[in-house]
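Below is the structure I would like to discuss, written out as structure tokens.
Every protein chain except one is present and positioned as in the full complex.
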Amino acid sequence: MSKMHVKMTVNGGEVEALAEPRTLLIHFLREQLSLTGPHVGCDTSHCGACTVDLNGKSVKSCTVFVAQANGGAVTTIEGIAHADGTLHVLQEMFREHHGLQCGFCTPGMITRAYRLLQENPNPSETEIRHGIAGNLCRCTGYQNIVKAIRAAADQLSGKKEAAE
Amino acid sequence: MIPAAFDYHRPASLDDALKLLAQHGDEARVVAGGHSLIPMMKLRLAAPSHLVDLQDIAALKGIKDSGGAVEIGAMTSQRDIIQSAALASAIPLLKETAEQIADPQVRYCGTLGGNVANGDPGNDMPAVMMALDAVYLVKGPGGAREIKARGFYHGAYATELKDGEILTAIRIPKPPHSHGSAYVKQKRKIGDYATAAAAVVLTMSGGTCASAAIALTNVGDTALYAEAAGAALAGTSLDAAAVAKAVEAATGIAQPAKDARGPVDFRKSVAGVMVWRAVEIAGRRARAGR
Partner (left out) sequence: MSPAEGSSPTTAERTAKLEGLGCKRKRVEDARFTQGKGKYVDDMKLPGMVFGDFVRSPYGHARIRKIDKSKALALPGVKAVLTADDLKPLNLHYMPTLAGDVQAVLAVDKVLFQNQEVAFVVATDRYVAADAVELIEVEYEELPVLTDPLKAMDANAPLLREDIKDKKEGAHGARRHHNHIFTWEVGDKAAADKALSSAEVVAKEFISYQRVHPCPLETCGCVASMDKINSHLTVWGTFQAPHAVRTVASLISGIPEHKIRIVSPDIGGGFGNKVGVYPGYICSIVASIVLGVPVKWIEDRIENLTATAFARDYHMTGEIAATKDGRITGLKCHVIADHGAFDACADPTKFPAGFFNICTGSYDIPTAFLSVDGVYTNKAPGGVAYRCSFRVTEASYFIERMMDVLARKLNMDPAEVRRKNFIRQAQFPYKSALGWEYDSGDYDTALDKALAAVNYKGLREEQEQNRADFAAGKTRSLMGIGVAFFTEIVGAGPVKNCDILGLGMFDSCEIRIHPTGSAIARLGTISQGQGHATTFAQILATEIGLPASDITVEEGDTDTAPYGLGTYGSRSTPVAGAATAMAGRKIRAKAQMIAAYLLEVHDSDLEWDVDRFQVKGAPDRFKTMKEIAFAAYNKAIPGIEPGLEAVSYYDPPNMTYPFGAYICVADVDVDTGVTAIRRFYALDDCGTRINPMIIEGQVHGGLTEALAIAMGQEIAYDDLGNVTGSSFLDYFLPTAVETPVWETDYTVTPSPHHPIGAKGVGESPNVGGVSAFSNAVCDAFAHLGLTHTQMPHDHWRVWKTAQKLGLVK
């Protein structure tokens, strides 16, 4: 079973490579593109540590073949900060509210939170908890993660109001 | 964790997909959302040599309202179902169920077609389709055919689908506007399959139940259409005695497996509780006259 030619946009840049079709997107990102932000945490598509944004959707990249992502656009945690290098407000709020400890779930969690706030810019606590239910964390007990996401939502809407 | 190797195909049309299936026979599997098949491939419980990716096939997409029914393309994701204002209005049971499937990421990828065609007794939509008396539209080398959801499932991973056929769409007759429905599911955690779940669709006429359909998830090797349970409610005011009869009829056909969720008597009992609660909620909604 030979390799295929894949072409996709990753964090805003064009990428071309050869890969076996069975290569999981998470391995393609981590090993061929050296984007080691998203992580592997399980074998059964539960933990969400591998979460990326694929074609505008939160997706567990361990459950997608690179072949399926061919032609698409991927954003990983490495592409969440702004183009000028300033941190996304989610990244700032996770620090502000102690929403991480070992950091292993954090890339997937923030990447998911990013899409969650696109889906719902003003989520309640319950909506946030359901919104991140595909991302497991062993360290924080989620409470400060929820706080951080809510604070980011406030900041983003505050900025929007200021801009208007 | 690492699947076996395969050749990958991404046909642009339904005909091309059917040709590939015909060509490769049981060496080929279609992949829709991938969140049932790919985990199995990673555990090497499935190892097709050819994967036929349906993502580019326009004929499998879209939600159409034809007045008396809705037709949902097989590649419609659970999230698409949740986001559809039309479906939320016409058949709220779909949104209610989709929201209880897996987690947000899985719902972005998982499709209605995948959820109903696989034959996995743990999937939620088959029971819902039975309760709604949905019809599956299928295309194969022999042409197109329609199969009722209530007759589609024969056993675990064993369905009416023949070799080389692809489920293209699901057609659901729209229940009357004043119907009540509910999907009540007990699970150990988000992302878990049901310990037991019940789908109920009913209509009221004045204070009397005019029709009721009840189906169960994950308490048998297929979803179970509890015909007698629904019949036990029809003509009643959904009083406690009637509901108790319906519960008895439903649990009577339940044959759950003992697993980490619990022993057989527990899962059967929970199935009964799910039916009870779903009937209660559906009845309340019907009476409230959405």
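Each chain carries a letter (A and B) given by its place in the written order, and its residues are counted from 1.
The rule we apply is simple: contacts are C-beta pairs under 8 Å (C-beta built on N, C-alpha and C of every residue); 3 or more make two chains touch, one makes a residue touch a chain.
Owing to the predicted nature of the structure, the values given are computational and were not obtained by experimental measurement.
*Asks:* Of A:V10, A:A67 or A:C105, which residue touches the hidden chain?
*Replies:* A:C105
*Asks:* Can you work out which residue in A:M4, A:A17, A:C42 or A:L156 touches the chain that's missing from view?
*Replies:* A:C42
*Asks:* Under the stated touch rule, tell me which residues of chain B contact the chain that is not displayed.
*Replies:* Chain B touches the chain not shown through residues 1-2, 4-5, 44, 103, 186, 188-191, 195, 260-263, 266-267, 269-270, 273.
*Asks:* At which residues does chain A meet the chain that is not included here?
*Replies:* Counting only chain A, the missing chain is touched by 20, 22-23, 27, 30-31, 34-44, 46-47, 49, 76-78, 80-81, 87, 91, 94-96, 98, 100-107, 110, 128-130, 132-146.
Here is the rule we go by: only the chains that are shown with their structure count from here on.
*Asks:* Give, as an integer number of Å, the spacing between the C-alpha centres of chain B and chain A.
*Replies:* Result: the chain centres lie 29 Å from each other.
*Asks:* Spell out the residues on chain B that touch chain A in their complex, using ranges where they run on.
*Replies:* Chain B reaches chain A through residues 1-8, 10, 31, 34-35, 38-39, 42-43, 49, 51, 53, 55, 79, 102-106, 108-109, 190-191.
*Asks:* Give the list of chain A residues in touch with chain B in this complex.
*Replies:* Going by the criterion above, the answer is residues 1, 4, 20-22, 24, 40, 43-46, 48, 51, 57-60, 62-65, 67-68, 70, 112, 116, 130-134.
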